[in-house]
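Removed from the display is one protein chain of the complex; every other protein chain stays in position.
As written, the chain order gives the labels A and B, with residue 1 at the start of each chain.
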Amino acid sequence: MGAAAEAVSTRPRRRPLTWRRTRRGAVPYLLILPVIAVLAAILGYPLYQLVQLAFQRYQLPELIAHKGIYVGLANFSSVLHDGVFWHTLGRTVAFTTVNVGLTIVLGTLMALLLVRVSTWVRILITVGLVLVWSMPPVVSVQVWIWMTDVQNGVLNYVLTELHFGNYFQHNWFASPFSELAMVTSLVVWGGLPFVAITVYAALSQVPHELMEAARIDGARAWQIFKDVTLPVIQPVLLILTSLSILWDFGVFTQAYLLIGQAHILPSNYLMSVYLWEEAYYKNDYGLGAAISILMLAAVAILSFVYVRRMLKIGEVDR
Amino acid sequence: MSRRLPRKLGWNVVGIGVFVVMAFPVFWMISTAFKSNEQINSLTPTWFPLHPTLANFTGAIHKPYFADDLINTAIVVLAAVGIAMVLAFLAAVALAKYRFRGRKLFVVLIIGVQMIPGIGLIIPLYVMLADVPVLGINLVGKLTGLIVVYVSSVLAFSVWTLRGFLLGIPKELEEAAMVDGSTRFGAFVRILLPLVAPGLVATSVFAFITCWNEYIFANLLLQQQGHQTITVWLAEYTGGETYTDWGGLMAASTLIAVPVVIFFLLVQRKIAFGLTTGAVKG
Partner (left out) sequence: MRYRVIAAAIAALALGVVVATTASASTKSHTLVVWLQVDAKTGWPKVVANATAAFKKANPGWNVNVQYQTWGTHLQNFDAAIAGNNVPDVIEMGNTEMTKYMAAGAFANLTSYKGKFANSSHWLTGLTNSSTYNGKLEGVPYYAGSRLVTYRTDLFSQAGVTKPPTSLAALETDLGKVGSKVTGVPGFTPFYMAGTDWYSALSFVFDYGGSIATFSKGKWVGQLASTKSVAGLTAYKQFFLGYSPHSAATLDEANPAPYTVYGANPGRAAAIFGPGWYSCCTGNYKNVTGQFLMPSHVPGQHMTSWLGGSDLGVPKQGHQQAQARSWISFFTNSANEKALQKVGNVPNATNLFDNSLNDQAAKKSWFVPTAKHWVDVESGNVIRHMLANILTGTPVKQAAQQADASMNNLLNQP
């Protein structure tokens, strides 16, 4: 795999440092310019406002008067001294770990399965995955609520009929743990299609011949996966993992709607829900801004290891 | 050959099992859409409605602004995804294939943007869109305003995902193109684009679905009846004080999912296995 590359790198420089080289040096900057411009234009000002808000008392009266009151670090201090913040943070970290783990592992297994099945089954599964993927969260939440309904839910019915126990009129949302377990099932279910399909697309880049050669040589499936498949899909897996961490840490719609506004309590808060309750339901935008910034810091720390590894892989040796 | 057959059969059985488990909620949604109210509320669930009714579907289609909002959503999503994919691909090529000063900074920016909790930005974004600095226009209530928000929300992750796909492409293929004497960027477009097509499609499908299903910003920015997106239209089923019309909600949800499925089926041929075989051999 490296012979051709080595030949290229030891080749003497054929072109002197002309203006053409310099112009070519500008290419990457031109390529990233549109993205930077768009992000700066759209997010720059709101972010600046957000940071400003975090240092102000900006509740409903201030919102109406369009003028906040500078309070320095009071918002941050209030959040950091609040036990609810720390409990929520811990709970969200645990929640994220479980969700990301399940999503990545099950998604990769599904992608590997997709490679091995007959075409018609692959199409069947893919259609199923796309149907799952295309369900808006607001809808899948309703379906979940419907399926887990205490009185008429099909889940209770099936479990009881299959003799898994007596689930007659079982309330699947009786405790914070079960509430979050239900949210996990929904989030993982909804996240699997993207991971499965993306990894499947990445698997298409695995050199077919190498896999065949290894199999003919008698290598076991796990060895083939480790030595041939994994290196190729590793960048994609790392990306999916880091993305999943970001998304699952900040998950809002599923948690808020599935648990339901009437049952949201500090004991089942996730970070985004906590932010929503404090900022929007209690109209405290200064506090909400402080929480947003702390959330950003928390997720940055949480994903730091993965991001660093991704950056290392991306190093291009030229 | 004969040894392969039973193995494939085993995988097929597992595959069908996976399909059943994953797709059950979807099946439940669709089957509920065809049920009458009595069947929906009965003590024992009806698995396959033997006397399916189309009443829920006709009700959904006739609910005001269904077609308008569907078209609005299509416009917003296609525009946002189109713009985002073009911009993201360019940047991803730069990140994956070039070495330049400030590259790490750009990566930090891309990752950092995705760490911002979106719901924290609701009010600042709204205020900015209501009176855009420099341009002085009001984008609230216009589809463009929502397109702008959606582009910014899928751009970073698209760059990041596409970079990953580009990195996975074996180096020989690029080297082969460079030897041809073409410019570096030209080689990338001619050679890389077909190779990264599966990744491009996967990313665009995800961006499409993310935008299609988004609710919070659509609900915030588009208030006018008939000028909203389909998720806002759908939310009216559960937004009032009266009880939920489950049959209608499920029928409407089924209808909304159809365009997404069609979009995917149109592009799914691009996510094919073994595209690289010919290139490497040659």
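Throughout what follows, a contact is a pair of C-beta atoms (placed from the backbone, for glycine too) under 8 Å apart; a residue touches a chain by one contact, two chains touch by 3 or more.
Values in this document were obtained by computation on a predicted structure and should not be read as measured data.
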Out of B:Met29, B:Leu70, B:Ile123 or B:Leu155, only one touches the absent chain, namely B:Ile123
Answer key for A:Leu39, A:Ile264 or A:Ile291 versus the chain not shown reads A:Ile264
Those residues of subunit A that touch the unshown chain are 59-61, 63-66, 149-152, 168-171, 173-174, 260-265, 277, 280-283, 285
Where subunit B meets the left-out chain, the residues are 37-38, 41-43, 75, 78-80, 82-83, 85-86, 89, 122-123, 126-127, 129-131, 137-144, 147, 189, 193-194, 197, 216, 219-220, 223-225, 235-236, 238-244
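Here is the rule we use: only the chains that are shown with their structure count from here on.
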Averaging C-alpha coordinates per chain, one finds the centres of subunit A and subunit B separated by a number of Å equal to 14
As the complex stands, subunit B meets subunit A at residues 7-8, 11-12, 14-16, 18-19, 22-23, 25-26, 28-29, 32, 41-45, 87-88, 90-91, 93-100, 102-104, 106-107, 109-125, 127-128, 133, 148-149, 151-152, 155-157, 159-161, 163-165, 167-172, 175, 178, 183-185, 195, 198-199, 201-203, 205-206, 209, 212-213, 215-216, 231, 234-235, 238, 244, 246, 249-250, 253, 256-257, 260-261, 264-265, 268, 271-277, 280-281
The subunit A residues in contact with subunit B across the complex are 1, 4-5, 8, 24-25, 27-29, 31-32, 34-36, 38-39, 42-43, 45-47, 49-50, 53, 110, 113-118, 121-122, 124-140, 142-144, 146-147, 152, 154, 157, 189, 192, 194, 197-198, 200-205, 207-209, 232-233, 235-236, 238-239, 242-243, 246, 250, 252-253, 271-272, 275-276, 279-280, 285, 288-289, 291-292, 295-296, 299-300, 303, 307, 311, 313-314, 316, 318
